[in-house]
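A protein chain is absent from this complex, but the other protein chains hold their places.
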Amino acid sequence: MSDLSLTILLASVLATAAPLIIAALGETITEKVGVINLSLDGSLLLAAMVAFMVAYESGSFTLGFGAAALTGAVIALMIGVFGIYLGQLQVAVGFALTLMCKDLAYFLGNPYSRLQGPQLVAQPIPGLADLPFFGPLLFQQPLVVHLSLLLIPLVWWYFYRTGRGLELRAVGENPEAAYTRGIDPRRKQLFYTLVGGALVGIAGAAFSLGIKPGWGRPQGIEGLGWIALAIVIFGGWHPLKVALGALLFAFLQVVGITLQSLWPSVPAQVFQVAPFPLMILALLLVNLLQREGVQQWLRHRPGLALLVRQLQGRPPRALGQSFRPD
Amino acid sequence: MQIELQQIHKHFGKAHVLKGIDLKVDAGSIHGLVGENGAGKSTLMKILTGYLSRSGGRILLDGEEVECETPAAAAALGIGMLYQEPQDFPPLTVLDNFIVGRDTHPDNHRGRQQARLQNLADQVHFNLDGEAQLEQLTVGERQQLEFLRLLGRDARLLILDEPTTGISDRQKERLFAALHQIRDQGRTILLVSHKLEEVVALCDRVTILRHGEVSGEESAPFHIPRLLALMFDQSPATDAKPQRRAPGDALLWLRNLSASGERTGLHDCNCTIHQGEVVGLAGLSGSGQGLFLRLAAALVQPTAGEVEFHGRSLNRRDHRTMRRLGGCFLPANRLEEGLIAGFTLVDHFTLALRCSRREARAAAERAIDKFRIRGTPDSTADSLSGGNQQRLLLSLIPTGANMVLLENPTRGLDVESAGWVWRYLRKHYAGQGAIVFSSAELDEILAVADRVLVFFDGRVVRDLPMDRVDYQDVAAAMTGN
Amino acid sequence: SAEEVTFGMLLVGPHNDHGWSQAHYEGGRYVEEKVAGSKMIYIDKVNPADRPGLTIPMVVDDLVDKGATLIIGNSDDMKDGIREAAAQHPEIKFIHISGDDVLTGKAPANLSNLMGRMEYGKMMAGFVAGLTTNSGKVAYLGPLINEETRRLAVSSYLGARHAWTQVRGKPADQFRFKVSWIGFWFNIPGVTADPTQVARNFLDTGHDVVLSGIDTTEALIVADQRRKEGADVYALPYDFIGSCNSAPEACLGVPYFNWGPDYARIVRGLANGEWKQSWTWTNPNWADINDIDHSAIGFVPGAALSEENKAHLQAFIDDLGSGKLNLFSGPLNYQDGTPYLQAGEKASDKQIWYLKQLLEGMEGASK
Partner (left out) sequence: MPNLRQHLTDTLLILAIVLAFTALLLAIVGASPIEAFGHLFKGSFGSWSKFSRVLNVWIPLTLCSLGLLYAFRSGLWNIGVEGQMVLGAIGAAGVLRWGVDSGNPLLMLTLALLAGMLLAALWALLAGWLKTRGGVHEIFAGLGLNFVSMGIILWLIFGPWKRPGIASMSGTEPFPAALWFPTLEGWRVSPFALALTVLAIIITARVLNHSRFGLNLKAVGHNPRAVSLYGLSPQFYLLIGIIISGALAGLAGGLQVSGIYHRLIPAISSGYGYLGLLVVMLANFRLLPIPFIALFFAALNVGSIQLPMMMQLDSSLSGVIQGACVLSALLVFGLRKLKRGRNP
């Protein structure tokens, strides 16, 4: 740790977290409107492949990112049509898509394996890049990092400060009630599922064009989709906490490497697997805290109760259920 | 706005719930809609707001036919509804709940909306904190908020489905004053209620529904006994009641029992059930009877107080303990809580009797015979008609049961079958134990029970032996008088 | 009279991985080109993660069905499977790459071991790294820990230290050599450390040359990214002659395997009916290590290597080739301070092959 300056460490955390933040926020949007897109692990991979393929062939980042967003949205469309309109279990559709997209990515991406392709690099922003601390932290980063950082307040603002965001949350909580108030819940759900899917696609592109540039087998992002899903829960479906969760995960990853050299006797797997038990513990905690007994106990401890409330997150009530008007 | 409904029909699957309703509401009037539980009032109103589709019939507004296919379309036509079950978003704040929706002011400025909410609340002297979480509010307060939303809309027709659940008398007065004011502005109000005195106080005209049909229409001034007669079937006196026996030993104690749930919760309930008693629980639906039965069956845990059965406390126990000691519960929503859709009669008997399939088949055949279930041992529960589902449930009561808790046991049975069922239940279970049942039909209770508990707003307001029961008095107590 | 030989190739990774497996694949293609009548059938991604349920004996059955008379298994991981298959098909010949079954005597007579002396390649890579580093901090991105990976890391270290102290004449205590193991040959999120992350971490902590010991090219890519951002850092990939192509500007060179000549020799032998069980650890062709027709391993200097250092490298190679220089000579201690080689002692093949720990002076886990 001694060799590593705090700035560099944090800058590295931000860079690592960027695609995760984008993907997790995309999934947050999807789940907030009541749809669960379980296909993230496959979508990320397929989108990463498509982004690389398109950017490689066209030389254009814009096209690469666009194609990836489209890929994510198309996958989300399947979830939407099957899950929302045909009333199939969203989890089943998502799971099948996860496995299929992964294989599809490797099948179609095979010719593009390990080619030198375009990659986004950090663009020091003139003037700002030389600031002490904030310069290296924020202004010598690739664009995706800025995108991820902008997205956090943006999603928060959209959720909690706009009318459409309010509708989005309302649909996720109670589609029937939203329907009685003149909102078409299924259209909303489909729309935001597509938006969320597109963001997941962009996250995939952020990997293959920026953070872990290139395409090949193994791509090195397998499993991150599950992690992103876990982070959404860990973050209690709140964009700020979700982003914090992604940053925490990235921090664990970055610091884990340093820690590994500090404690060589601890197997590397321990640091890598840590986020999963942590996620389970977080979920367990949230649920146990909602127990009547615990709540009563907390009633006499307002400080603690406040902390617990901050920790708590509740899934949107209608998550994963399909609404069908009569 | 003048509303005319012509020959409205509604089927839910095979159930024919509305059987050709004609209804005419004059512009600028308050029109009441009354009827017993399940008469079809809410269904009719939901059709009018486009929440439910109709199986047949026409809707005319000011003489012009309209479609009303979705709530959005109805809102555009100026129809607004306060639903019986609050259609809101508990995890959001009060203000968010006030704002959300395409049916109202398209203004998302929180400051202005807060001011509007405040303004509306002041008009009817309601008191709501915009920043509070909705889930911390009582159902009554949630209804108030919904009402304010409705008030704030330019709706020309306001439909209120049971708007006075859980609000205080003072607030009720204000609400009524507001309703009069709205009517005087020329808007039309459709009021659905059980509480006859409210209807009487407010309405210009009342339509009575019974079993999905219009059973009568009355104009002010109203005669309450006549309304009651139109609402409820005056079933021929059932001969189910044999000689009243003296109650035996106490079987079930409920002490200072409170619980949350249903619409009203249950508050501080005390009573003892003795062997040989048939106890009827009277009250409007959702006044606490269901919770009472579930607490007694140890399906719900109380927040305070204690249930004791055969001398054993049921707190922290589940229904299995109750069942081992001879308890048995039959829920009203048969397919949700009682039967297992997709399971055949034989399956059900196998589950209930814990026996081999051969024995279960024999039992199922016997039950089909005895309870006149229209089906075969291999019919699935969901393919049975409502009435036959009820017969199946009844046939599943273990022979040795000594505490039979029944929620609306004869719902969906015709009068004759109901009579048979009561003779059967009395003969087999009243002797060896007690029967506690709720019913939406007061006549049934009066005809069958030895003792009546009257529920109102989550409290037992009367506990009367049969010889002290007076129909008018119980009906009045049920509606809060 | 020569027979036509069909040989089967089991590749542990994708045939186009720009790494270990591709090197073998190209070796096979070389044989097809050079040995008349020879034909390769390959299966890539022969590992249980990529091909669930697949075992080596099964694939071998399949290849034998298709007419293969020689089977080459290119991964250490295939050790047990190859041995099992060899026992089941005594008439078929087997080559296990990087194994030691012949040494340990476990191999049936139709199984040979083959490996190139990549130690020299790694010494060259280390040497170049030691020449180039400004900070004196060189990093090694290791896969998992075993004898092979240890000896390759140690070779790199020896080469780098030699360049630093002997060629550049700098004090040994200003030289740092750090090894981080990701836990696997490539990244498995949630299971291994992320090599991209580890490489970044190296560069963030002042290392300016990263030697890669894993199958994939993360180290080079990260170095290239950092160069584009203005940092003066380099990397050396591993395994495959074309590895530098994915980021030439950051590449100091690549030590690579050239399996063609060995394979061609064996296939030719088989065509003539010759087979002798052997444990072969092939030297480079010192006359020209990059002679595709004769050298088992080579080192291609990268575009980023300065002309001056290229000259130093050539001299280094010449010294290694002539035997003037032997980096595996004592005194050398293991990492825990116990002696590995006494002063003046030169390591035997077995001492190198079965290297028990990293050496004193290297940071990082030995076990």
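When the chains are written out, they are named A, B and C in that same order, and each has its own residue count from 1.
As a working rule, contacts are C-beta pairs under 8 Å (C-beta built on N, C-alpha and C of every residue); 3 or more make two chains touch, one makes a residue touch a chain.
Since the structure is predicted, the reported quantities are computational estimates derived from the model, not experimental observations.
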*Could you tell me which shown chains are touched by the chain that is not displayed?*
A, B, C
*Where the complex has a chain not shown, which of B:G186, B:G342 or B:G400 is the residue touching it?*
B:G342
*Consider the whole complex, including the chain that is not shown, and state which of A:L77, A:V91 or A:A305 touches that chain.*
A:V91
*Those residues of chain C which, in the complete complex, touch the missing chain*: 15, 41-45, 47-49, 51-55, 57-59, 61-62, 65-66, 75-80, 144-147, 183-185, 190-191, 354, 356
*Residues from chain B at the interface with the omitted partner, ascending*: 13-14, 299, 318-320, 323-324, 329-331, 336-343, 347, 350-352, 354, 356-357
*Would you write out the residues of chain A that touch the absent chain, in ascending order?*
38, 78, 82, 85-88, 91-93, 95-97, 99-104, 106-108, 110-111, 223, 226, 229-230, 233, 267, 269-270, 272-273, 276-277, 279-280, 283-284, 287-288, 290, 324
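We adopt the following convention: only the chains that are shown with their structure count from here on.
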*Report the inter-chain centroid distance for chain A and chain C in whole angstrom, where each centroid is the mean of the CA atoms.*
38
*Could you put a whole-Å number on the gap between the CA centroids of chain B and chain C?*
78
*If you average the CA atoms of chain A and of chain B, how far apart do the two points sit, in angstrom?*
44
*Can you list the residues of chain C that touch 2 or more other chains?*
none
*asked:* If a residue has to touch 2 or more other chains to count, which residues of chain B qualify?
replied: none
*What residues of chain C sit close enough to touch chain A in their complex?*
13-14, 16-19, 45, 50, 178, 180-183, 186-198, 200-201, 204-206, 216-218, 221, 225, 228-230, 245-247, 363-365
*In their complex, what parts of chain B are in touch with chain A?*
49, 51-53, 70-72, 75-76, 81, 83, 86-92, 96, 99-104, 106, 108
_With touch defined as at the start, can you tell me which chain A residues reach chain B in the complex?_
162-163, 166-167, 169-170, 173-174, 176-184, 314, 317, 325-326
